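Accompanying notes for the structure given below.
Shown here: the complex without one of its protein chains, the others still in place.
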Amino acid sequence: MVSSGIPSLDKIIEGGLNEGDVILVAGQPGAGKSTLGVQFTYNGATQWNQAGVYATFVESASKLKRNMLRFNWDLAELERKKKINLLDLVQTIGERGVEVNLDAIMTAIKDIGAKRLVIDSLSGMMTYIQTKAEARSFVALMNRFLEEAKCTTLCTLEVPWARSDIGMGFEEFMADGLIVLESSLEQFKVRRRLYIPKMRGVNHALDCYDFYITPEGINVSPIPAARR
Amino acid sequence: MVSSGIPSLDKIIEGGLNEGDVILVAGQPGAGKSTLGVQFTYNGATQWNQAGVYATFVESASKLKRNMLRFNWDLAELERKKKINLLDLVQTIGERGVEVNLDAIMTAIKDIGAKRLVIDSLSGMMTYIQTKAEARSFVALMNRFLEEAKCTTLCTLEVPWARSDIGMGFEEFMADGLIVLESSLEQFKVRRRLYIPKMRGVNHALDCYDFYITPEGINVSPIPAARR
Amino acid sequence: MVSSGIPSLDKIIEGGLNEGDVILVAGQPGAGKSTLGVQFTYNGATQWNQAGVYATFVESASKLKRNMLRFNWDLAELERKKKINLLDLVQTIGERGVEVNLDAIMTAIKDIGAKRLVIDSLSGMMTYIQTKAEARSFVALMNRFLEEAKCTTLCTLEVPWARSDIGMGFEEFMADGLIVLESSLEQFKVRRRLYIPKMRGVNHALDCYDFYITPEGINVSPIPAARR
Amino acid sequence: MVSSGIPSLDKIIEGGLNEGDVILVAGQPGAGKSTLGVQFTYNGATQWNQAGVYATFVESASKLKRNMLRFNWDLAELERKKKINLLDLVQTIGERGVEVNLDAIMTAIKDIGAKRLVIDSLSGMMTYIQTKAEARSFVALMNRFLEEAKCTTLCTLEVPWARSDIGMGFEEFMADGLIVLESSLEQFKVRRRLYIPKMRGVNHALDCYDFYITPEGINVSPIPAARR
Amino acid sequence: MVSSGIPSLDKIIEGGLNEGDVILVAGQPGAGKSTLGVQFTYNGATQWNQAGVYATFVESASKLKRNMLRFNWDLAELERKKKINLLDLVQTIGERGVEVNLDAIMTAIKDIGAKRLVIDSLSGMMTYIQTKAEARSFVALMNRFLEEAKCTTLCTLEVPWARSDIGMGFEEFMADGLIVLESSLEQFKVRRRLYIPKMRGVNHALDCYDFYITPEGINVSPIPAARR
Partner (left out) sequence: MVSSGIPSLDKIIEGGLNEGDVILVAGQPGAGKSTLGVQFTYNGATQWNQAGVYATFVESASKLKRNMLRFNWDLAELERKKKINLLDLVQTIGERGVEVNLDAIMTAIKDIGAKRLVIDSLSGMMTYIQTKAEARSFVALMNRFLEEAKCTTLCTLEVPWARSDIGMGFEEFMADGLIVLESSLEQFKVRRRLYIPKMRGVNHALDCYDFYITPEGINVSPIPAARR
């Protein structure tokens, strides 16, 4: 079992993720996807001594470092210690970029012997892939590599504003799990909730849980929303 | 009659499926489609001595084996006994892949004299087919072969997250049956329900039933949801 | 007047259908379209001595025969008596298939002097037609032939799962009638209802009626749903 | 003023239609569009001695004649008397068909000095027009001709089953009026209602009215639906 | 300030429109867009001595003149006095028509020194423009010309039947104002309401107002709908 880095989340997924699995984290803008991803990587490095690769396609590495300091997560320090490799892949480089980027990620994983990977976001990474068939092949290839490398992976997935469907409609089937971060407007207030429609090989909770972004990172309420 | 491998499901379809029929199992991510498929194959092999082919297009064979051990379904052992052939077809091989994959499945069926087949998922298998007309021809061809081989088949069908329509809109008409696995959010909790809109030649129930994924696999409640 | 073969349906359409008319029967999977079509043909042959052609594009002829035996409708026997011609056109044969299939149907009608025809389904038959304009021309041609042959026709139309619109959006205008078979989920139970938005030249009921698939075939409730 | 042929309709549009205007009659299948069109033509010929052209693109002329006899409207007799010209244009003749058909209609109008025209349906007539721009040009040309010919025109417009938008989204702006025939399912019963969103140069009612298809044709309730 | 020609409308927009601004008037068929446009032009000419151009793309000039006589607006007389130029541009002339039409409008404005312009409708005028980018450029060019000519302009915009979105989705941003004429079905009656989502540089009302088409033209209720 691989801890998610969030104890309150581990509690509802039998203790953690299966090694080498690929888990999607879907959410609208501001849902907390990147925070969850960094928490997974940072705590993996500091608490379980697992190196991690964080590939960012949306936020520059410099801003990510700056913004995560508010949680006292010093990514720059971990980079120096070779515990984290923060890949800034925001500026995609044309149609060949998908493979180049995947190579960069694979190389980074091997370099530091990473056991954790975050792709933030899979939507960003696959921008240049045009057909669903190519995208499906690409994801199959990536999944195979990560399974063999025993590298547990979180891929964030962008749910555009005012929509609820995700990606191309197949990613959630090829992934081993799906964590939904909801941030819907309810009685004139944004409510953040997390639930897990799918986690292969895990007897996961079927409830929705309120969650909060605290100074220590994401904290999932221990009480299901239905019982509050 | 061919048992579905799930006694609580057999009870609402007059005891089982018609031999050689092709039944769709539609559901969103995490609905339990693969579990139902493996249960159909595993129990077919162990309880009715019918060999089965399980063709997976979404989850690697190795992960599938690992995850099914939680139900004490040892697929590797059945593979050694030639009772199950687990085809890993996740990495599709270009546009010609559809026919190549169908050939692989047909060969596997003949090899072990399989009377059961699971295609997980039909959506994945048909990724490279571009027009509805070609897809329809392909399904017609496959159905014919399976009817002649007297091979009862479950095809899972992916209902993308936050959508409810399935496939290209014709598969449910060409199939002999349609089992819907719902996993909708209800009062902040995912509820799993099963119902059967269509089962040709079977006086099937018209009710919705709650179902559960237990340590022994899928278990359908004997009491219709409307009466609970 | 041509009886629909279902006395309880005849009662709400002034006794039957106009000779040579083309009536659409629209419904989702499992709605009972094929059962209604076979009942129309079988009872036409056995009770009114009218030969009939049943062209199937979705279910193999062999399975159709097997499944209809549960209603004691022995199609094979009627085929031997030249009262029914069961055309298995599931495996469409490329782009030219539309005309080839139409020819096959016309020939079959002439061969046994059929006065009844079922096309199951019109959606399946028109798979290879790509533009709405071509489809419209095709339907115009077919309607003309059937009117001249005085062959009363039912065409089933596929309403895909989780959708409600039908066909290309013009078939219901070119047809002489439209019978809708609803099978919607209501309080966790599939309810089957029938209503008739359109029947040219007939003072048809405007009510919805529950209907049942009984051991003798489709039976429409005599009491409108609104008054139950 | 040109009577619509339906006294109960004339009452809510200040007595009738403006001469040379083009009025759309939109409705779903079975709404009563053709009945209204024939009533407009038949009563125009018999009560106001105005010749009329009825161009049908959906129902064959022979069936139309048969079906209208139930209202005692003998179209064949009026054809012999040169009071009505019933153009059967169901079988469109390829891409050039639009102009050919418009020519046929114009010629028919001149031949019998028609002051009334029904196009049933405009959707059918424009099947072969592919772009919105071409369609708009076509309608502009037709409107100009009809205005100069002082030929008051009803064009039926097909609202496909389970949809509510009409045509290409511009016809209702280029026409001088829009009559909507609703036939919606309400408490398990089809209710027929008529209302008039638009009638240029007419102080038309803004209410919805129930209407009925009686043995004498369409009859609009004199009491608005809101007050019943 | 330029009066809208409708005193009851001026009251809710601080007295009138800004000179040289381009205001969209969006509405479904029958909403009163043309009436508002003619009232703006007619009253501008007769009460403020401002010449105006009315470019019609949907209704022929002859019908427009006829229909406006019911309000005692004699457009023909104003044309003779060179106070109004009524451009009939219904029959667009192919792909080059957009520029030709814009030239015709610009010339007409210069000819009579017009300070008011109505384009009825912008949707019609832009029919031949195929891409959003070209359309945006076209509108930018037109706006620039009208601002320099100090010609206050109303552009009607077609909201198709049973839809609510307008145009290509950018016109409302490039325009200086947006007046929405609603004509929705409410309790079986068409209700006409006006509201103003946007009016740059004007402290406009944020309320909805019922409005009526009276023998003197459009009259907006002085009391907001919410307080009635």
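For reference, chains read A, B, C, D and E in written order, and residue numbers begin at 1 within each chain.
The working rule: a contact is a pair of C-beta atoms (placed from the backbone, for glycine too) under 8 Å apart; a residue touches a chain by one contact, two chains touch by 3 or more.
Not measured: the values here are computed from a predicted model.
Chemist: Considering the complete complex, which visible chains touch the unshown chain?
Modeler: A, E
Chemist: Just to verify: which one of E:M1, E:L69 or E:A140 makes contact with the chain not shown?
Modeler: E:A140
Chemist: Could you please point out the subunit A residues that touch the chain left off the display?
Modeler: Touching the chain left out of view, subunit A contributes residues 28-30, 34, 58-60, 62-63, 66-67, 70, 90-92, 95, 121, 123-124, 127-128, 158, 160-163, 183, 185, 187-192, 213.
Chemist: Tell me which stretches of subunit E touch the chain missing from the display.
Modeler: 18, 20-21, 26, 132-133, 136-137, 140-141, 143-144, 147, 164-166, 169-170, 172-176, 178, 193, 195-201, 203, 206-208, 224-226
Definition applied: only the chains that are shown with their structure count from here on.
Chemist: Identify the chains in contact with subunit B as well as subunit E, in label order.
Modeler: A chain counts here if it touches both subunit B and subunit E, and no chain qualifies.
Chemist: Through what angle, to the nearest 5 degrees, does subunit B rotate to match subunit C on its C-alpha atoms?
Modeler: 60
Chemist: How many angstrom lie between the CA centroids of subunit A and subunit D, rounded to a whole number?
Modeler: 59
Chemist: Two or more other chains touching the same residue: where does that happen in subunit E?
Modeler: none
Chemist: Name the graph shape formed by the protein chains and their touching pairs; answer line, ring, star, complete or other.
Modeler: Per interface graph, the chains form a line.
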